[in-house]
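All protein chains but one are shown in place.
Chain IDs A, B and C follow the sequence of writing; residue 1 opens each chain.
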Amino acid sequence: MEKKILLSARGLSKDFPVSGKRRLHALSQVDLDIYQGETLALVGESGCGKSTLGRTLIRLIPATSGSISFEGQDISSVSEKEFRPLRSKMQIIFQDPYASLDPRMTVRDIIAEPLETHHVCATAKETTQRVTELMKAAGLPAEYLYRYPHQFSGGQRQRIGIARALALKPKLIICDEPVSALDVSVQNQILNLLKDLQAEFGLTYLFISHDLSVVRFLSDRTCVMFLGKLCEVGDTAQVYGKPMHPYTRFLLGAIPEIDPRARGEKRPLLQGELPSPIDPPSGCRFHTRCPYATERCRTEEPQLRNVEGRQVACHRCEEI
Amino acid sequence: MDEAITLSVRDLSTSFFSEKGEVKAVDHVSFDVPHGSIVGLVGESGCGKSMTARSIMKLLKYPGKIVGGEILLEGRNLVPLSERDMSLIRGEEIAMIFQEPMTSLNPVVPVGKQVQEAILQHRKISREEAKKKVLHMLEMVGISEPEKRYRCYPHELSGGLRQRVMIAMAMICRPKLLIADEPTTALDVTVEAQILELLRELRDTIGTSIILISHNLGVIAQLCDYVYVMYAGQVVECAPVLELFDHPSHPYTRGLMDSVRSLRRGDERLSTIPGVVPNLLRLPQGCRFAPRCPMAGEGCRSCPPELKAVSAGHLVRCPYGQR
Amino acid sequence: MRDEQEEMLTMQMEAPEDVLGEADTLKDQLKRMARQNKLAVVSAVVILLFVLGAIFAPVLTPYEFDQQDVINRLASPSAEHLLGTDELGRDVLTRLLYGSRISLLVGVVPTVISMLAGAVLGICAGYIGGKTDVIIMRLADIMLAFPSMLLAMVIMYTLGDGLINIFLALALVSWASVARIVRSETLKLKESVFVEAAKSMGVSRLKIMCRHIFPNCLPSMIVLFTLNIPSAILSESSLSFLGIGIKYPQASWGLMVNLGRQFLYTKPWLSLAPSIAIMLVVLAFNFLGDGLRDVLDPHLKDQ
Partner (left out) sequence: MLLNILKRCLQALVVLIGVALLIFIMLRIVPGNAIITMMGEHANPEAIERMTAELGLNKPLYVQFFTYISGALRGDFGTSYSLHVSVSSLIAQAFPNTLCLALAAAVVAWLIGIVCGIIAAIKENSLLDRLFMGFSLFGVSMPVFMVAMVLQYLLAYKLHWFDISGINDWRGFVLPAIALGWNSAGSIARLTRSTLVEVLQEDYIDTARAKGRRRMGVILFHALRNSMLPVITMMAVQLSSLLSGAVICETIFSINGIGRLAVDAISGRDIPLLQGTILLSTALVILGNLVADCLYSVLDPRVRKGD
């Protein structure tokens, strides 16, 4: 069955000005497709540009160059005014459940804000009705309607954030590390909820995370990012089962096993420091830390190419 | 017991006194740290593991206070010691590293100077000699170009490097005990792996005992020899690491492990622990875990259970704790 | 993850999971202050007394504020004249009561004006940024470069004497510092995730400023308000003391000090009584502001 592309980005780049005339290259030349109804995971370490990519895709920050299309419509060149109605189709859930809710608004007002902004309901009463439905869907008791965010625990606040993101019946939800601030037991509750909601509302997720086990549970496909570039894109099972890009291997190898017997195994350790995104290394950006790097890696930038049913940006991935 | 004990904590209780009453953050916690071993304290946020660590260092913030128990460092009780005597022990015999390498270093002092300060505090040596030792220590914790890094300010270093500096600072006097409070929580996985490896190496070469505090069962499994699981201010289960991971006996420990394991396996539905951590001001009458426990009976709700041995060295605070 | 002890403390205070209702709103914060800080409560009462005194001045004293009694000039305190009389035989206590009208008005009116202007300009500068920011902040820099007393003097010189002009002068002097503080607050809020969330939903700029930025600036603005009132009162009294503000025969505390100064060595109460009145009001406002800051906005520094 041919899958339908929901959102696709081509040649997406994002620079941030830093002191002097220099620029920080958060994203360079990223091509990405998100299919309807799937969960695409975006993994990488802090500073690799994954959050920037998520925000750029829904125009929360403007791209420096490149194009984005949503349901076949180009959204990177339309004006802010024309884009505003489209916002309701793509929503975002944030990492920090403490900071993402306005402390001076009640839960009702927080969840009602998107509804009021897009004039979904005719009357205030109808809005409240809709808010209680959303709260129920996110697993929050409706009695909490007029409470303030600080009266909730971290997990409950994240549920509020989820209810808010659902309010406009979006097609795409960007989940930006939605569980990394939570404890394990609560984290699992939220992940289960996200999975249920996806089935119920036919949602598409772009799931950004640094935690590879969380990604494995939820995602259909996985994208690995390093320093503003994609290095491996493929089915989650394939990527986890047989990582091709050296960086993916290190990343997977670094997860501490929850089995104390696995201790004896010598794990591959990544050496050196993360290069600066202000002036990234020439050629392959990973070559300064890659034990397999050759002269070619230092000079020629590898492009994403199809290898064994997935895309890898490495010159030597077949040999190693 | 034939092995020497570096630190022995007996019935330690730490409370802080808030407007609404006494909060028993650490409630009669006991554990031993054998010489040269790594002991893990594991639990979710708010379970009292960091407070335990701070109590051992006597670095509690106002309004926290040790209200009972003993902290024996090679037989010497630290609880009654004055601030002055304690400062002779901190850094020299017990050192500590913190969760946030970002904020744990003074932003206006070069990192080398901060490490040097630690050794000058306890050794009567010249500055040049101290600097030499610092450079050596920096190299030992895996910092390349120590001369150059010596003069760097914290904001010029990455998170991993900063944590290495913190470790160098803690280890420079070769303390008997290192307390590592969530040393890798703020770091990326690849850096985390490096730091854990470093801690293990230091234990092997210097012979320092380590208390490792973490919420991450993976980190605990990789590094620790003994594990103490904490919940709502109490130790609910303790065992040697293999025993604990093979036979988790307290329902909370099992719940935690199931949560992590089902996530790693990629189950269709993840197992969870229902409910939330209890408010320490309004603790349940009986077992503190009872409201969330799938096995809790009437007895659990009325009468608090004691820590009981289920096998050699394996204690569980649950009447149903079986192998 | 946050510091554990802090986390536990906030957990206990806010008890997230099992308390219904009990929102920590402004009202609760004020109640908490009243419980913890008795001094602030006393200050509020003192301020209230001054306000009542100002309103009911005609009822409280049998004299008029400009009623002269040449025979009883410079009388010492007595049962008839509790605080004595001045060089024209006017009752000092009466003039103090009437003077509190001016002082309180001068404290409140220009502060309200400058708070409003400062808040609007500060939020615009901070949120819109770019050229708007540069222009507003340069203007504020210019205003802040003047020693406030001298600027007020020049403005009074340009506008002429009178109560309304004092209002204007003091408002002009103090809007810039308000704008600066509100701007820095706005810059912090602008980066906050909940503002980003609002943006992601397509909420317009104006709405974000009104619904998110402004309410979150409010606590520090309330504190600022109570702290700017006393400085306005002090400025007015200084101006009047120099003879540049309120003109004779109206009663203003600063003016009374000025007129009493020539008798400092013989009749010290003439200048001391109004000085103490000024100090009391200012002190009360400062204590109140201090208490408010502790509960509302622990991060706003002394300026």
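Heads up, the rule we're going with is that a residue touches a chain if its C-beta (ideal position, glycine included) is under 8 Å from a C-beta of that chain, and two chains touch if they have at least 3 such contacts.
On a predicted model such as this, the values are computed, not experimentally measured, just so you know.
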item	value
Of B:Ala4, B:Val109 or B:Ala309, the residue in touch with the unshown chain	B:Val109
Hidden-chain contact residue, picked from the options B:Leu41, B:Met57 or B:Val219	B:Met57
Touch with the omitted chain, as defined above, among B:Glu83, B:Glu128, B:Glu268 or B:Glu298	B:Glu83
Hidden-chain contact residue, picked from the options B:Leu12, B:Val29 or B:Ala118	B:Ala118
Contacts of subunit B with the absent chain, listed as residue ranges	57, 59, 61-62, 83-84, 87-92, 95-96, 98, 100, 103-109, 114, 117-118, 121-122, 153, 155-156, 166, 169-170
Hidden partner interface residues of subunit C, rising order	138-139, 141-142, 144-151, 153-158, 160, 230, 234, 237-238, 241-244, 254, 257, 261, 264-265, 268, 271-272, 275-276, 278-279, 282-283, 286-287, 290, 301-303
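Heads up, the rule we're going with is that only the chains that are shown with their structure count from here on.
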item	value
Centre-of-Cα separation between subunit C and subunit B, whole angstrom	50
Residues within subunit B bordering two or more other chains	45, 215, 276
Where subunit C touches two or more other chains, by residue	1, 15, 17
Partner subunit C, residues of subunit A touching it in the complex	58, 60, 84-85, 87-88, 91-92, 94-96, 99-106, 113-114, 117-118, 143, 146-148, 150-153, 156, 161, 164, 168, 181
Sites on subunit B touched by subunit A in the complex	44-45, 158-161, 188-194, 196-197, 215-219, 221-222, 224, 241-242, 245, 255-257, 259-264, 266-267, 269-273, 276
Complex contact set, residues of subunit A against subunit B	45-46, 153, 155, 183-189, 191-192, 195, 210, 212-214, 216-217, 250-251, 253-263, 267, 269-270, 273-274
